[in-house]
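Please find one structure pasted underneath; my questions will follow.
Note that this is a trimmed complex: some chains were dropped, and none of the rest were shifted.
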């Protein structure tokens, strides 16, 4: 009898110079049952992955503006058209900033109102569970994740904010009010097609109660592994 | 990293162009507000408002006439130095 | 540009006057250089000697005392590298080794708080990297003047911002530290940064140049005019007057950190190590190329020939002495075999790290440096590296007796429940006793995903191996008030507290690092404090059976003639076979028994209570009993191993009262619970005896060797037996639960009130 090995989904994790949470994102993908594939900023090659995570960190030192220099990395020349063609992409923290700079997501991330870097466990409410990255969550589910950023306040013009609201593209909001001045308490958004998601707090740091505030973040990484999500 | 060691400065054909980048007026500027608050605490009560932006001094080699260079810097500012979603820029010089 | 002073010039003009005094060299030191070389030094050589023989690099005033760390070292097999290497390396089992070290950046942080503190982090991280380890965490021990002083408002936010900026950008979790305020640190804050690295045993790298013909590679940032005030003096003095000296005087002594380059350096070095292309490596810290070349060559008992023309410069006007002394950050120097050079350079290019061959190892036993074809340095590296050795005069100051005679027993004490409550809140809301979240929230605690415990727990606990759950715990402590009253026992109290913090987190203490912050060594009273402190630490480590693996001395911490309180900061590292058994410091579930371990006597000298409530400092610090501390640690680690304990928290400044308040507000998770109001209360009853102990003494005494243990329900009998077996006094106080810190018959403080008082202080001061 033929044994069928289930194909595990390959999730690429991009390392830019200055990426920091890339190992954490890999760990989360593996913990969820996927296969993490390292992607190098300097290679114009997505190595046949089924989804991509842009991890947290300070790409290029976050000099100039967070994510501004990373946006022009060779790997982004492959990623941008692939994302526009439907490849699921999750940008976490610095990755969110890169996605905004690359215009794969509307708006921008700006300096925290308190002007300081803030590392805090925060509760976020999943507002949209129709993206590939959030399909495992119940609508309105509240999870605790780690926020750690200095430039984490989401900003966009009124029209964009209204559009995000009416199209249901806000993926997550801070459940206890914004800790950083984010417009509409926005913690994460999706692009119009729903495959590209940006999230300011870190679900990859909430996959194990030993090293984080619980396991609430794990479903970001397991959701994408369901066939429907990656289709 | 490329560009850390400037090429010899004996060539005199290097111009300095300034690019000022400010947050758009409608974008919240917590840094500026904090500075205005600090001004008041320091006794500079006549300060009404402060906005903080960036200033880039770009030393650039002249490829041809002045025209193209200014255009190049404008391209650079629009593409890299400023984020048009939240910022606006102005170019001065050389 | 003027022609540099060459070796040939030096031989030809033996009588030329040189500005050695302006460079901090005494006449005798200068004479000894001349003897060593058999001629006057060139200005480049003088630059090298002046930095190598500075207090900072040569430890000339402290070495005679520091020897005790080796002489009194307890027998151990845990050390793979020790004092004298860039950092000590400790075997933690399963083939893993850990390296850790703490270093000061006090003076630069006062001049330019943000950059000073940032580059302090950068420097200690490179030290750890140079041992072959991956840096995995940082900590910061900070001391400032009064919290409400205007200068503290300038310095503290800058220092914290700089540590946050640099450490976060490097991707190193900050897992602990200290924050203390005292008027003695006005004008002289202490910024001590610690870095911890992990490696496999086989990865150990030593900074010893060997193998003639091997290439010397300088890599990282280009060399600029950073931190070369000394060399500027030299340059202006040697090269004439007027314009040149005016120009030179502008050389910045402030270094600007580039954490992005440092992050690239880390990844680049680790890949170089993995590729096996590194024979030796050394970080460039104070005194830059001068120090790195001298030390590499001296340690390898080799020679080295270096051409300064090959050094990539950010400023082409730099002179040879300036290039040698530049303290530009984010640079490393390595020795590699010629056959490996291509691969070396390729790996650097992959990480966008500029790398240049600047010389090679030679069989001559001399350090030879050339510039534009001329020899400008030709010295025996060991002679420059060893430096002079001083036995500075020391004298116990007469004021010591007055201070010790000023017994806090005469201070008015709170008697009623309401008074006790008020004093507890005063301490919990004082700047030194308050919640540190305003600072620690600015640090990334979670990056790399291995932080099992961070602030505000007793020790930082990191997972080292994801499969086996092997981990380490680390804590730093210091208490300037105790050390002022008695530097010998005060230092032992700091050691004991860090040791206890590690044990209270479930770790078995293994090794010690230290940063000794003192005033001027030329003041006999300071030198006495220093000698007593080192003797106390060496004796203490011997008694506890854990070796000192390295450290750092920072002298001249004073404003005018006024020295800071002697402030040795002691770091203790421990191992946890299974980090899942770590102990948090806070109350979690309700109904867990709370037990006080150790003996309580009436000890208030140097206490936080006397300091906060009465502004008093005098008497004797708490008595030290290191055997009792060992027994306590054995109970805590055994209790953690056996699963008897839910949590533990050490008692230190603020005594039982502050410890209980902290327990109520610190969750059982790696971090404080979300939401400012989070917490779990407790209902406790203070015992009637012993006779000496009244409620005030129970609550505020700072007797050493004590901790709170929170038991798993049902573990009472087994834990009592464990305590009895080890001879550790255990006093049942009550249990966790409820929404208040309640001491039966005396007071109850709602957790929300406690939280507000504890958490509002720093935000109110610093925004």
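Per-chain residue numbering starts at 1, and chain names A, B and C are given in the order in which the chains are listed.
Here is the rule we go by: contacts are C-beta pairs under 8 Å (C-beta built on N, C-alpha and C of every residue); 3 or more make two chains touch, one makes a residue touch a chain.
Please read these numbers as outputs of a predicted model, since none were measured by experiment.
Write down the full complex's copy numbers per chain kind, following the labels used for the displayed chains.
Overall formula of the complex, using the displayed labels: A x1, B x2, C x1.
We take it that only the chains that are shown with their structure count from here on.
Which of the two pairs, A-C or A-B, is linked by more C-beta contacts?
A-C
Which integer distance in Å separates the CA centroid of chain B from that of chain C?
It comes to 39 Å between the two C-alpha centres.
Would you mind pulling out the distance in Å between where the CA atoms of chain A average out and where those of chain C do?
Their C-alpha centroids are separated by 36 Å.
Averaged over CA atoms, how far is the centre of chain A from the centre of chain B? Could you give it in whole Å?
30
Mind pulling the chain B residues that touch 2 or more other chains?
Answer for chain B, listing residues that touch two or more other chains: 34.
Which residues of chain A touch chain C in their complex?
17-18, 20-21, 23-24, 27, 42, 56-58, 60-63, 116-123, 144, 146, 148, 150, 176, 202, 204-205, 209-213
Which residues of chain A touch chain B in the complex?
64-65, 68-69, 72, 100-101, 106-108, 110-115, 153, 155-157, 181
Which positions of chain C touch chain A when the two form their complex?
My answer: residues 161, 164, 168-171, 258-261, 263-264, 350-352, 440-452, 463, 466, 579-580, 669-671, 673-675.
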